[in-house]
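Attaching a single structure in structure tokens format; questions to follow.
Excluded from the complex is one protein chain; the other protein chains are retained at their positions.
What follows is chain A.
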Amino acid sequence: MSLFLGEMHHHIPGRKGLTEKKDIISLMPEKEVYIPLAAGANTDFEIFVSGGDKVQIGTKLAQTKSGFFVPLYSSVSGTYMGIKKRMSAMLKPMDHMVIALDEAQTKTQALMPLDYHTATREECVEQIKQAGIVGLGGAGFPTYVKYQKPDGIDCIIINAVECEPYITADYKIIMKDVSHFLMGCEIFKKMADVSKVYIAIKKTHPDLIQVVQDALHDKQGMEVYPVPDVYPMGWERVLVREILHTEYDRLPSEAHTIISNATTAIAAAYAFEKGEPITKKIVTVSGEGVKNPTNVECPVGTPVQEVIKACGGYTTDSVRLIAGGPMMGRTIVNDQFVIDRATNAITVLPNVADDAIACLRCGRCSDHCPAGLQPVRIAMAVNAGDAKEMEKRGALQCIECGLCTYVCPSHIDVTENVRKAKRTVMLKKKK
């Protein structure tokens, strides 16, 4: 905190205790899985199977035709049943590939394993690309893209912060599989061609820090960097500010770093060691709206309805069902959507009525905005319908972390106002 700037972050009670110490439960879908035909916003796919085909775990189902290359693999074995439109975690109907499960659940070798010690840097990047490893922190951006040209990169940051309330999936996975986690870190280190790796973990997770540090003892150039328990500590910009003490304009590479998520590192390790793509996910099912909050391991494409059922169902009749954490996750209006590769949590909260009152101009939103924006001023421009001012006030730099709404004492949906400004500016730019 300084005289001329606010805190730019805020401690939010994590409520991680709901799931942190409970065992992960394994779940298989009842009948079918639905694999979303999507890679980020890209839905342009070439499909390699046709209705009635037998598929196995690891069978390549499809790959993108345009944009970044992303392949899709089957997460179960069974029969491919064709394409069906279903509600997605993006809050819009989307094509899903339907696979009916069989009893055997057989595996096929999706890729040849690769020893990252002997392979070249380029071969490593290609392995990640072919395995379809995407950022598992939530955005789902193809990982290989970041590592294609590591010119000028000095260090990489492995993001194990998990700053969203309720979510403990990363914590559970690393605790369970620290050796693969560190293997993934070494793979990223090699791909980025750097000698320095920071592993960012919250100070409030001393047990996790201990486990990682113990496993690190003989690894060179890798260190745990404890970060404060504030939101949104896991955003790249805040991590770079905290660890490297610098700012960047658009991408972390301008600050000479690449940031990857911890579970992405684990997925990468499996892609090298066993030649496996991402077929299973560990997701945190938590919140006051679900009976037995816990972490669930299930194949990609498992319907959320079944996941919730495995956790004892809902506690009340009127809930907010959120794909992701309560801060950045979208509320979905039915439980038909499925667990995708980038899904790391399902949060269920009892519904509460809105109780917003007039803005008192306290400026808490401006003080806490991690991007240094002034949400209250952007909201004023929205009310005035002034698109030029919205752009000047930096609306496009908003990542919708939701902190401005969280800190607003008048309970105004500030983030939504900034979102409106973003839409208006984008629309204007398209014209």
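Simple rule for what comes next: a contact is a pair of C-beta atoms (placed from the backbone, for glycine too) under 8 Å apart; a residue touches a chain by one contact, two chains touch by 3 or more; residues count from 1.
Simple rule for what comes next: contacts and distances are computed from a predicted model.
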For the complex's missing chain, which UniProt name, "Tetratricopeptide repeat protein", "Branched-chain amino acid ABC transporter permease", "Na(+)-translocating NADH-quinone reductase subunit B" or "Heme exporter protein B"?
"Na(+)-translocating NADH-quinone reductase subunit B"
Omitted-chain contact residue, chosen from A:T284, A:N344 or A:Q374
A:Q374
Which is it among A:A139, A:L360 or A:L427 that touches the chain not included here?
A:L360
Interface residues of chain A (partner: the chain not displayed):
3-6, 10, 12, 165, 247, 314, 317-322, 326-335, 347, 349, 351, 357-364, 366-367, 369, 371-374, 376-377, 389, 392-394, 397, 400, 402-403, 405-411, 413, 415-416, 419
